[in-house]
Every structure is written in C-alpha cells, then in structure tokens.
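Heads up, one of the protein chains got dropped from this complex, but the rest are sitting where they should.
In this document, chain identifiers A, B and C correspond to the written order of the chains, with residue numbering beginning at 1 in each.
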Amino acid sequence: MTESPPPPGAGSRTERGATLLKRYGAAAFRTYGIIVAFVILVIVVSIGNPAFLSQGNIFNMLSQWAPAGIMAVGMTYVILTGGFDLSIASGYSLCAVVAAGVGILVDPAYAFLAAIAAGFVVGLLNAVLVVGVNINPFITTVGTGFILGGVTYVVTKNAAFVVPDMAFGDLGAGRWHGFPFSGMMLIGFLLVGGLVLAKTVYGEAIYAVGGNREASRLSGIRVRTVIGSTYVLSGVCMGVAGTLTASQLNSAQANLDPVIIFDVLTIVVVGGTSLAGGFGSMWRTVVGLGIIATISNGFVLLDIDVFYQDIIKGSIIVGALALDVLARRVATRSGA
Amino acid sequence: MTESPPPPGAGSRTERGATLLKRYGAAAFRTYGIIVAFVILVIVVSIGNPAFLSQGNIFNMLSQWAPAGIMAVGMTYVILTGGFDLSIASGYSLCAVVAAGVGILVDPAYAFLAAIAAGFVVGLLNAVLVVGVNINPFITTVGTGFILGGVTYVVTKNAAFVVPDMAFGDLGAGRWHGFPFSGMMLIGFLLVGGLVLAKTVYGEAIYAVGGNREASRLSGIRVRTVIGSTYVLSGVCMGVAGTLTASQLNSAQANLDPVIIFDVLTIVVVGGTSLAGGFGSMWRTVVGLGIIATISNGFVLLDIDVFYQDIIKGSIIVGALALDVLARRVATRSGA
Amino acid sequence: MEARIDPPAPSSAGPDAVRVERVSKSFPGVQALKQVDFTLREGEVHGLVGENGAGKSTLIKVLTGAYSADKGNVEIFGHAVDQHGPRAQQRAGVAAIYQELTVVADLSAASNVFLGRPMRRGPMVNRRAMEQRFRELGARLGVDIQPRARAGDLSVANQQMLEIMRALQADHRILIMDEPTASLGPNERERLYETVGRLRDERTSVIYISHDLDEVLRLCDRISVLRDGEMVATAAVGAWDKEKLVNTMLGTELRAPPARHRASEGDELLRVEGVTVPGKLQDISFVLRAGEIFGIAGLVGAGRTELLRALAGTEPGASGTLTIDGRTQPLPRTVGRALALGIALAPEDRKGQGLVLSQSGFVNVTMTDMRGLAPGAIVRSGRRKSAAEVIATSLAFDPRRLGAPTGTLSGGNQQKLVVGKWLHRRPRVLLMDEPTRGIDVGAKGEMFAVMRRLADEGMAIIMVSSELEEVVELADRVLVLAKGRQAAILEYGELSLERVLAMTFGVEGEAAA
Partner (left out) sequence: ADDPVENAEKILEFDARNITPSKAYRIAYLTECGQNPYCSARRAGLEAAAQKYGFTYKRFAANFNPAAQIKQVQNAITEGFDGYLFAPTAAAPACSMWKRHLEPLDEPTVSLDLPMCEDADYSEGLAATVTMQRQAYYNAHVDHALASCTEPCKVAAVGGFVGSDLFGFWEKAIQQGAEKFPNAEIVVDQPANFDPRVALEKIQNALLAHPEITVILSSWDDMSRGVEQAIEAAGKTPGTDVRIYSIGATKDGIAKVKAGTYNETTVLLPWEESYYAAVALIAALEGEPINGYINEADLPAVADGPGTIIITPENVDTMTEPKY
C-alpha cells in the first residue's frame, strides 16, 4: 500500500544538479536499505561469537534452513501474485510423512518423488480452489491446511514413521566435502527461483498479475493459470522441504513444525516483498532468510536467555523494517 | 481483488424483463450467500443433537466465544482499513496477565481498567509503528507480537498469576438469570461496533480509507489517524478479552492461547470481509463467529472423532466460502 | 455549438485567490516544476494548458496540498499555507477534481460525493440528507445516478461525474478542475460549462485544465501555458487563439494533421451479428473491413464500452456471433480466445485496466506479446528495449521515460502507453476505447497518424470517442448507438458532425416522444 518501488536507473537525463553518483547512490540506499539492516545484524552476532562466520556454522545454517528457505521460494511467487499460502505447515508435514512412508514401505529412492508428487497434488488442490472456484486465498489455504493436517493424522494414526534404512538420511544430512546437500538444494532453489522471476516471461507475468490483475488479463496473460501455477509451485516446494526434513530426522510425523508458516511468511515479508503483490524479488527473500536464520542461530551462539529471546527477535524484525523504511525516506529526500 | 460486492438495490431501472422481486431476491442471495451456509450448518448440527439450540448451550457458546468475538470486532475495523493485527494473541495474554496481576496486588475492581489501559498501550504501539514509522502492518504486528509475548514471560517469569479472591471471577463467569455477563459484553461489542461502522462518520471514514487510501487523503480524511485508531481499538478489545479470560480462569499466564489469532482472523474473513480492505461489515463477522463457534461446539455435541475434526473443519470453511462465491455467481448470472 | 454559449464577461479583478511564487517540485529523476509563478484572481476562470507531462497536474497538487513543494510559497487569499496535506487547503476553501479518478469503488455513489465530509447528525451520517442533496446535485448537472449504486459499478463517465459532484457539493471559494471533461459526452459537457459559468458569477475562482483548447478558449478569462515545468506565458483570453496556444505549448509549430482520406475499400475482415448484452445492448450488427477505422458514436451510457468489451471476450453476459475468416462463431468468451481471433482491446480506464502501474513502460508496452520478445522463455531486454522505443517514438512519448514505473507518468503519457501496448503485437482488429483521453493536441496528431498508418497496413480499428469531432474527422464509417440500440451506420459520404449529433440526439428525442 505504502510501498513505492523505486526504479533503479529511472533517472532522467535532464537533471543537472545532482551527480550521477549521488543519484544512484541514494537510489541504491533506498532500494537496498534492508541489506544494511542485515549487515549490521551479522556484524553484531559475529562480534559476539566469531564462530558465526565459520564455515561449519554457515554450512549448518544452510542445511537447517533449507526446508523453510525452499518453501519461502514458493511463497515468494505466491505472494508476488497477491496471494497467500497458509497451508504450507500441514502440507509440509504431509509430504514428510509421505516421504518417510514410501521410504519404509518401498524404497528411499522413491521417497523424494513421492513427496514431490504429494506436494504437487496439494498445490493443485489450492490452485483449483483459489482460481477455479475463486475463493479468497487466505481463507482457502487456512481451510486446506486443516484438511491436510487432518489427513496426515488419519494416515499416520498419530504415530511417527521411523525409516529403518539409514541411507534415507543421506539426502537431508549428507555432505560433499562438508557442504550439505540440503544447503545446495536451497541455493539451487533460490538461484533458479530468482532467475525465473527476474528473467523469464513467466516471471514477468507473475509481476504483472500481482501488479494489476485486470490489466494483465486484458493484455492476454492467462491470469488464472499464472496464479494457479504459483500454488502448485508452492506445493512442490513443500514436497522438497518435507523430504529434506524427513531425511534429516530419518522419520516424520503429523504436525511436524506447525509454526514454520510464521518463519516462511516472515522470511518473505521482512525482505520487503509486498503482501499486496507485484513488488518484491528473490534477493529480498534471501535477505529475509539471512535475517531470520541469523537471529535464530545467534540466540544459541550468544547463549541468549530464553526469556529475552522473543523480545529481541521482535525488536530486530521491527527494527530492520523501520531502518528500511527510513532509508527510503531519507534517500528520497536527499537524492531528489 | 476478485471480490465484487453487490450493492443492495443497485439494479438499473432500465431493466424491464426482470421483476423487482426477482432482481432483489437475486441481489439478496448474492449478498447474503454466506448466511445460507451458516443456516445449513446450524440445521445439520441441531438435527444431530437438538441440545445445540437449547438455551444453556447458547449461553455457554456466548460466554465461551466472548474473548475471540470481542477481538474479532477490533480486527474487523483493522482489516476494513486494509490492515492486519497479528499481535492479538500475545497482546491478549499480556492483558490477561495485567488483569490478574492487578487483581492480586491491588484489587479486582481495578483489574479491568488496568487491562484496558494495557491494551490501549499495545494498540498505540502498533499504531505508531504502522502509521507513524509506516511499516507494513503484517510484519509490524508479527514483530510486536513477539515483543509482547516476551514481555509477558519476563513479567510472569513463566509462572501463572493466580488471583486468590474468587470474586475476581465474577466478571467472566458470572451470570444474570443464566445469561452470562461475558456474553452480554460480546453482544454489546458487536452491536455498538456494528452501529459505529454502519452509521457514523467514523465508520464511513474506515470504509473510505480501506477502499482507497489516496482518495481519502485527498478528500481531507485524516488517514493516519483513522488507521491508527483501529489498532488502538483492537488493543482495547485485547484488554477486554484478556480480562474476561483471566476472570474465567481466575488466573493468567504467558502464552494463554497462541492460536486464538487464527480463530479471530477466520471469524472475520469467513464472513466475507475482504482482506484488501474497504469491503465487509459487522454482520459478516457475526456470521463468521456463528460458523466457527458452531463447528467447534458441534464437534463436542456430535462427538466427532478427533482424527476427523480437522478435516471436517477445513472442509466446512472452504465449503462455506465456495457456496458464498457460487451464490454470487449464480445470482449475478440469473439476476442481471 | 460555439454559438450557444455567451462569451464570458471579463470579470473585474479582485484580490488574488491563489498566489504561487517560485515553486519547484521534483521527483526522482524528473524536475516537474521549475520556479513556477502563478496567480489565480478571485472570481476568474483560469485556464491551464500544456503538453503531456508539462507539470499541470503537479502544480495543482501542490496547490491542494496533495504534494508538498520542494521550494517556493503558496498563498491562499493572502495566507501562506504550511504544507500539511490536503486538509489545510480544504479548510481554506479549495476543492479539486483530480485527473486520475479518486472514487472509492466499494462505497455508494452518495458516499463518494461526500467523501471526507459526510453530512451528519451529531456523530451519525445523515444518509437521507446526503441522498437528497445528491439528487439535487445530479439534477443540476443533468445526470441520473442512483445514490446507492456501488461507485465501482458505474461507467467511467459517471465516476467522473461523481468527482465533479464531490467538488461542487460544498461551496468552495476555489475550484480546481484537472481535465473534468475528458470522459464526458456533449450533454454533460454543456452542463458542466453552464455550471462553471454560474460559479464564476458567484465569484468562485476556478482553475481549469484541459487539452480541448476550444473549450479552454470559450470558458476561461485568462490562460496560462506550462512547458517542461516552466510557466511560459499568462494572458487574458483575448490575447490567445488556438494556433498561438498550440505554438506556445509545444514551443514549435504543430505539424499539419494527416490529411483525411478514405481507406481503400478493403476486404471484409469481421462480421458482427446480433450482439446483445442484457439490459445494455440490443442486437448490434455491422461489418468491419480491413484497413478501415470504424467509429462508434453515442452518448455516455449508450453502451459503447459494452460493445467493445463484448467483442473482446470480457463481457460475460454477451451473446451474438462473429464471422471471421469465413467461420461464424459465438462471441469469444475469454480474452485469450479474442486474441486468438486477432481482436484486442485498449480499455478506457487506464489505471484500473490499462497499465500495471508498478512496472516500467518497457514491461507495459511489451506485456501483450512477451512470447514474441522472449524466444525460449527468457526475456531479451535488448529486443524489448528497441521494440518499446520504436513504439514510444511513434506516439510522441519520450523513450527515455520508458524505464520509469508507469504510475509516476503524467496522465496523458500513461494513455499513450495503453494504446502503445498493442502496437507491438499488432492484432487484426484493435478496439480503442477513448484512445485520446487526456492526450495533448500535439500527441493527438501523432496518435491519429499512427491509427491511420495501422489501418493502411491492413488492421481494422474500432474507435470509441466522446469527442464527436474526433470520430467524424478520423473514422471511415460510424456506427451511432443510442440507448443500447443501433441507430444507424453512417457511410463515408454521409459523415458530418451535424448528422452524427442529430442521430444520437434524434433517437433520444424519438424515444422521449
């Protein structure tokens, strides 16, 4: 609503007073203010415990945040079209259970595919309701979230599925010269997700639909297909994330991590992507992920007392965004 | 986005083929489709267990849903301006703790005032961040939610505040000829909240701001004041709700009911109020409250197996909205 | 028409209602106003003209407090206004009709007119009084809008009337109108002129912005010209004529408009039969030939927009058939289907339906044909850039502004892009709803030239415009709609302003009789 995305390089040649540098500098500050907040946070935590920037810790963080980060990639797409996917916590548990179930009953090799197929179906269900029946995505996905959660209970009869074959854990916990496979997948999703968004026709359509649905429709963009596809993508991300977690734990159960939805939403939104749709980008999700992961990791590394963790977390989230907003304001004033 | 609320009586006079009755009938169906869903639900549950419509059960439901319902009144205002208040779960716990604390240390008589004051401050904090610093309300209130929750832990040191004076419980648990005080307060909030929205200049401004913020600003509406006031109102509702719960429990503690936020959001949105702002009304919140309370009560009355509850709940939520949407579509086609 | 309005009596000079001194305003990358001086005398109607993007809207937004100026002073009735948003200015008696519609779609028509200043009884809204006053205002302006209608369901013209009613609703001493007639038909325009005349008699001071120079010359006491953010001239109306205004606005001579010529009689491209939209349109049939510009004339609410929407696959209730390439089929049900047939729509509501305001001109101009720019699904920014620049240049849109989010462009420049969107994809039939709305005289010439050229290249264009002169000047044939019915199709030889007017009103007269 109050978001006014700055056009990098939109400056007119007619302006004489300001130097190019000053102008673009200000624009950069305005655009990338959230990065400043992130850098400050990193500096503070690594002064507190230099191990923060150690290779081992970074690898750990990559593998720990792979499930949430991968789902944040899907959520970025959904939110950019102006949608919402609140079914991811249940969908993720369901996919993890499918992965573990197939890992037990059939073979770990098929677990990944089965979970992705399950995620695909979940996403399709959301897509059909949101663009087919045309129900508000917020409430639709709250509803499907309940349904999927319920299905998972019924399927598991409320017991954990423990996979006896330890090879099942290789995907989630395996490493290559110390670099976790799950971290590679996270980086892959962020990169490919970002490139598709920034460079392809599909990505442009996402922004267009989120920015003005009616104008996009009249321009011949298949609005429903575009919107629906983001839910399917989000579902596939649940499948991947669920498999990684099931593999990391060598087991899965219903209600795996019900609050992961907050993590994922916060990751996307804290970077500055607008919930109104049409504005945001994958690098913002990367920064958001960085901020949230650093906070969570920092609590342990700096051994912050439990009682103060929530206060600190909330203050950092609000503070980072306030800095971002103020940066825009200051830069707009001085740069223009 | 896809919401196109029909104005009752907006039919064009030039239309000749359709009778007035048919036209208005269709418009009513289009507008009030969600009520049809609610009525079906009520019929199903009361056939399953006629005790559903007994006075005792209705009184119980009123008192049980008073805290969530009162917060839904505040949330309706916030959402109508296009905002979000995700801090209510923590704010509500905090206010309950303040009420219990004052009830212990000072006197139960002051507890109510103290909790309302606490809610007011919470709302003011949100308002300052949302309209003062101008941060996105979603993430702002996620952040303040963490902060408030943290403050509550620190204040209570993770212990419950138990009020020894049993008179403290009279507000929340007391009844007048069987009619619970808390139910009266709920009805009072819904009525007054609805009247203010529908009839007053302030209510008119809420719709205007939510419908088109810039147009409202240009028309001289104090947009920031209006938006900010809704967060303060939401805060005051937390204060009232927190007091009622503390009084019902004769005690309070941190993290009282973290998932109440989902109940409150669902109540507002399931009725048909648009998250984009500018469209909705208090009767929709009443219907939403009715639906959610009936589902929850019905599970117990019909003794639904816990394994299937979530599936049923999700299906009813999605189904109610689908019916609403389809009603609109059918009515639009036949009526226009 | 001209003869029907009395020349304005020069008003006696009173104290200044508005005084603007050395006001500058810039946006990131654009200096919209440069040291502008401007004076509005009490009781005068002051015209403000200039090219698209000259800074007119920006100037009035500074005046109303919607924007705060970077430098300079604004005085209203001798009092400096500190820049605290639109409220302060409203208190001082300023009302404005903004160029971009500011209706609240979900509110009723009456609530929109009284937005921010509802009639009240204590803290309560007095809806009955509001609806009463709404009807009075409507009667005065000759519009028939239901006070309880949802504003978003009204046509653009009626929404524009709501804006006008909003400005007139309280008795303001200063009234600012930014292109109030852009989407109005002849009737409404006349009513508005009368109203402005009456306001002047009541010594209300008016700033009047329009691209219709005839209108400005008829209505105003003095006229100021903005060019590139600078105030280049202010003079009494007597000192101006149309040519002088144009030359001052553009800084150069206007190129002669393209000579009117008839399209060579092309082959039948599209046959439209029996288009009906319940309650809006009845049984419209016509034939469209390749290479022609087919005009649709009619009064506001006659159903012109509906007809275009029906052909473009976006009017759900529509029925009828199309014959194209020898195949007869029902009207397209989706936009995609219409596009597959080669039919595209440039809608009249540029903000709501035309542009993705958060995206750049590059994106907007090419989004109709992204596949064409992106073999292998990857968008080639180089190709896109050159394609967009060609389009921009042909529409007199400064190609250097293509990178800016379209939401930051002036109204007229946005309109150019709405039309420009289809110049890349090149449909066989282009439906243009009010394509010149808000476009300056210079650019209008360019737009006409483009339309003519497209037609000459074999495209068929259907054009709807509320400016009948425009339709008559440009179209090869004209379909006249009256109250949703087809009044006549005027062939090339029969076309004249008088006939079209007679048809539109004549049928109305018949119906009334």
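What we mean here is this: a residue touches a chain if its C-beta (ideal position, glycine included) is under 8 Å from a C-beta of that chain, and two chains touch if they have at least 3 such contacts.
Keep in mind that this is a model prediction, so the values were computed, not measured.
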Chains shown that the absent chain touches, full complex: A, B
Chain not shown: contacting residue from B:I88, B:A114, B:V131 or B:I260: B:I260
Residue of B:I43, B:M166 or B:L191 touching the missing chain in the full complex: B:M166
Identified contact with the non-displayed chain, of A:I139, A:L171, A:V240 or A:A254: A:A254
Hidden partner chain, residues of chain B it touches: 51, 56-57, 60, 63-64, 67, 153, 158-162, 166, 169, 173, 245, 248-260, 297, 300, 303, 306-307
Positions on chain A where the hidden chain makes contact: 49, 51, 54, 56-57, 60, 63-64, 67, 153, 157-160, 162, 169, 173, 245, 248-251, 253-257, 259, 296-297, 299-301, 303, 306, 310
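Here is the rule we go by: only the chains that are shown with their structure count from here on.
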Chain A and chain B: spacing of chain centres that average the CA atoms, whole Å: 29
Distance from chain C to chain A - Cα centre to Cα centre, in angstrom: 42
Of all residues in chain B, those that touch chain C in their complex: 4-10, 12-15, 17, 199-205, 207-208, 211-212, 214-222, 278-279, 333, 336
Chain C residues within the chain B interface of the complex: 64, 66, 85-87, 90, 96, 98, 102-108, 111, 115-118, 120, 123-125, 146, 148-150, 152-153, 166, 278-279, 316-317
Partner chain A, residues of chain C touching it in the complex: 26-31, 312, 314, 335-336, 339, 344-345, 347, 352-360, 363, 367-368, 370-371, 374, 377-379, 400-401, 403-405, 408, 421, 425
